[in-house]
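Only one protein chain is missing; all other protein chains are in place.
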Amino acid sequence: MMLLETKLLTKIYGGLTAVEAVDFSLRQGLVHALIGPNGAGKSTFVGMVSGRTPATSGEVWFDGQNISAWPAHKRMRLGMAYTFQITAIYARLSLFENIALAQGMRDQDAALDALGRVGLDERLDQLAGDLSYGHQRLLEFAMGVAQSPRLLILDEPTQGLSESEIAGFNTLIRSLAGETTILLIEHNMDVVMSLADEVTVLQQGRVLSSGTPETVSADPLVQDAYLGRETC
Amino acid sequence: MEFGPHLLLATLEGAVGAAVLALTALGLSLVFGVMRVVNVAHGEFYMLGAVVAWFVASAMSAHPAFGFMAAVLIAPAMAGLVAILADRLVLKRLHYDPEATIVATIGILYIMQQTALMTFGPEARPVAPPFNTRIPLPWLEYGENGFNLFYPWGLSTTSYKLFVIAAAAVILVSFALFLSRSRFGLIMRATQLDRETALTFGIPVERVYSLVFGLGAALAAFAAVLIVPIQQAHYLMGADPLLLSFIVVIIGGLGSLRGTVVAALLIGMSDGIISVFFSPTLAKILATLLVALVLVFRPQGLYGKKRA
Amino acid sequence: MSPSARSFLLHLGVIAGLFVLCFTLSDYHQGNLARIMVLATYAIGYNVLFGYTGLLSLGHAMFFAAGMYGLGLAMQYGGMSPVPAFAVGILTAAVLSVVVGVLALRTIGVAFMIVTLMFAQSVFLIILYFGTWTRGDEGFVIPQAARQVLGMDLTDPLIRYLAALLLFSSALLITARMMQVRFGRVLIAVRENEERTQMLGYDVFRHKFLAVLISGSISGAAGAAYGLLFGYVGATFASVQYSIFPLLWVLLGGAGTTIGPLVGAVFMFYLIDYSSGFTNAYMLIAGLALVLLVLFARAGIMGEVRRRWAPWLP
Partner (left out) sequence: MERGPNQMLPTGRVEMTQKLITSRRSLLKGAAAGGLLTASPLVSRFASAQSSAPIKIGFQQHSTGIGAAYGRWYGRTTDAATKAINDAGGINGRPVEIIAEDDGTDPKRGAEVVEKFANQHGADVAFGTLFSHVVYGSAPAAGEQKIPYFVVSEGHHVASGKLNRYTLQPGITDVKSQVQAMAPYVSENLGKKVTMIFPDFAFGHDHRDFFTAAIAAQGGEVLEHIAIPPTETSFTKYFPKIPRDTEVLYHVMVGPAVLTFVKELGEFFGPSSPEIFGFIDSLEAVDLGSPGLEFLEGTYFWEGNPRYAQPDQTSFDRNFRAAVGVDDNGASVSDPSDVSTYSHMFGCWETLHVIKAGMEAADYQGPQDRQKLIEAVEAMSDMAESDAHPQGPKVFNGKTHQVFGRQYISRVENGKLTRVHSTSVEDTLYPDEVDYTTMAF
């Protein structure tokens, strides 16, 4: 069953068409990667899906409901979670506060459990701002997971992470497989290839190609535009 | 007085008000445009200009014109210096954080007001205008034998008021040229567009901010020097110009200089003309509510760029 | 002991302390403290919006004046007795907060500050415009005879002090409790990072709107109490200076702390009262205080105490 579907989703900023009539569908339980060069409209598209950016036209369906007119917070309540491209956590609040706000309840154990999943079970009362950049991104990821969402949207989650942190991230995503559907914007091709069940390539706001990682990377159109020609 | 002459007189008076308001609001808009901070003490720099003008004029015993000439130079310079000092000592340390700047400039407002009370005193003190001859104005009337010219009772203006309008216009035009033609004008516009990029181009943004803050204060002080021969210098005179400048800058669009001048003309003239029809207090209520609603429904004002 | 229990004890301690002071202080300081508690309630109202939700308003005098005139006009022309008139005062401020909230919350940051400033200026001018009833800037006196509640004379210093204490402690306990439940936590979240809060599924607009409503109503209650306890209602209390005072008290006392507003109001009152003895330039001192505060102690007195010694402080 399709958890998320968009129909002719379009966003026009003044004269520029950032996203043009994108039809997209996301099957429940899969990890779907959205790739494309900078400025292809990935963040704008995800913004429209999450409700952060108002769509110029087109529809967004979630779990069989038309949520095109819903404000962002209602969509989140419906079962979405969103992590920002630029880390957005409560720097001046403690780790516990950050997680408690995500979980909507103040339960120490649940918080420790959520933090444990990303290996952040340091002191709960430490200020989030004092964490290293990598740990802050993991905290944001933990806050997303802590909402036990049906759809987790990750906007370039591995950006700025070290190799070991990326490996840790991959195991995390696999641990969620089946339970949570993941929409992933990613530049790191290794991560995409190893995690994604399906891939969609965007270019100049249009869908260039969609399918399994293998079919997409073999697709000549994609190679010309994005991956570069295979030279043996 | 019949309706026609009354309207002409109200328009002329409105023009004087608009001229001074345009200069004052230009200072506020410049500071906000380039530095993205609101200077709540802007009215006090206006007052400082008037007070310094009085000190200079009363010190020069020669013909008032010399006193006025000196004041036109000294007052804006003094206000600019005080502003630059305030920027260096306070605003820079706050890294121009919008909210902190508002609080800091409120503090500066009280400091300047109280210092003026202690040095200048509580009275309203006049400054002699360089020249002030009364000019009766003719009015055209279509009588039995065609048009004839007559001088309605009370329809007049003074040479100094016309001078104020002209001087303000000259300053506005030269400022526009300065902004568009001169090197520093280019630097200011660059800093306004994008602070980071300006930095990478080697523009000393901190120094530009100080100079812009000083320039904004100087413009307000200059407006005060123009108006002080008509109105007196008083230590509490800064409050009204501040509110009016806010009104003008918002309706004209925060940071848009062209919008500021147009809005100043609009508000200045309407203030004169509205009082012909409505009760003045009602007119002021409408103007203030209009501003709030403009900000609510059209945040970028008339000419401002839509904030991304 | 859990932080919430410790902070509850703190608040009880403050209220008990104020109660004891009622009988130990000299008449002069008792009279001052009664006034300070009413003004501190106004600051508590302001703190809900500025300290906890992070919205800088420069127009709270309109809520204070709305409460004051709501009560004053109800008593003077409606012939109401103090208690219903007090309710009318709070209601007037609440209605004004709804109108201002719906409009002003469409803007952000500097624009919000200017919109509140403009609304407050219009309320001030409206009060002047309807001078025939409001007596404009001259204002009017609520006769001593009318200021009786349940047989108790509110003009008696002791009863006035206890009434002010009742007002202050209810505002303190309400806001303290509010900041412990989820609603208060979300307000802090909105202050810290509005975008992130929105994407955690919280209706940010509704929370900010409720914050304006609560803040306006508490400020209105303080305005009504000031009119009732001190017998004077005037347009001066809608002027810009009375929007800047609560900002000064909250900043000085510690924005985003529960007892900061009281500390700030006491400190500022006695700073001016003491310094007006040897110089009439006390507004210079207030100005300097504002500048130094924002430069070096942005967290204010209780904010610094919390940072250095008592992180659990609410």
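Letters A, B and C name the chains as they come in the text, with residue numbers starting at 1 for each one.
Everything below uses one rule, namely that a residue touches a chain if its C-beta (ideal position, glycine included) is under 8 Å from a C-beta of that chain, and two chains touch if they have at least 3 such contacts.
None of these values were measured; they are calculated from a predicted model.
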Among shown chains, those touching the left-out chain
B, C
Which one touches the absent chain: C:4, C:81, C:155 or C:170?
C:155
Which residue of C:21, C:80, C:98 or C:128 touches the chain not shown here
C:128
Touch as defined at the start, partner being the missing chain; which of C:184, C:201, C:220 or C:234 qualifies?
C:234
Could you please point out the subunit B residues that touch the chain left off the display?
1, 5-6, 9-10, 13-14, 16-17, 64, 114-115, 117-124, 126, 128-129, 132, 134, 136, 153-156, 158, 230-232, 234, 236-237, 239-240, 272, 275-276, 279-281, 284
Going by the touch rule given at the top, which residues of subunit C touch the chain that is not shown?
26-28, 31-32, 35, 128, 131, 135-142, 144, 155, 157, 230-232, 234, 236-237, 241, 273-274, 276-284
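As a working rule, only the chains that are shown with their structure count from here on.
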Please indicate which chain is farthest from subunit B, where distance is taken between mean Cα coordinates of the chains.
A
Going by CA means, which chain is nearest the middle of everything shown?
C
Just the number, please: Cα centre separation of subunit A and subunit B in whole Å.
51
So the centre of each chain is just the mean of its C-alpha atoms; given that, what is the distance between subunit A and subunit C in Å?
44
Please set out, as single numbers or ranges, the residues of subunit A touching at least two other chains.
none
Taking each residue of subunit B in turn, which ones touch at least two of the other chains?
none
In the complex, the residues of subunit C that touch subunit B are 56, 58, 103-104, 106-107, 109-111, 113-115, 117-119, 121-122, 125-126, 128-129, 240, 244, 247, 251, 281, 283-284, 286-291, 293-295, 298
Touching residues of subunit B toward subunit C in the complex: what are they?
38, 90, 93-94, 98-100, 102-104, 106-115, 117-118, 239, 243, 246-247, 250, 254, 279, 281-282, 284-285, 288-289, 291-293, 295-297, 299
Mind listing the subunit A positions that touch subunit C in their complex?
50, 52, 71-74, 76-77, 82, 84, 88-93, 97, 100-102, 104, 106, 125, 143, 147
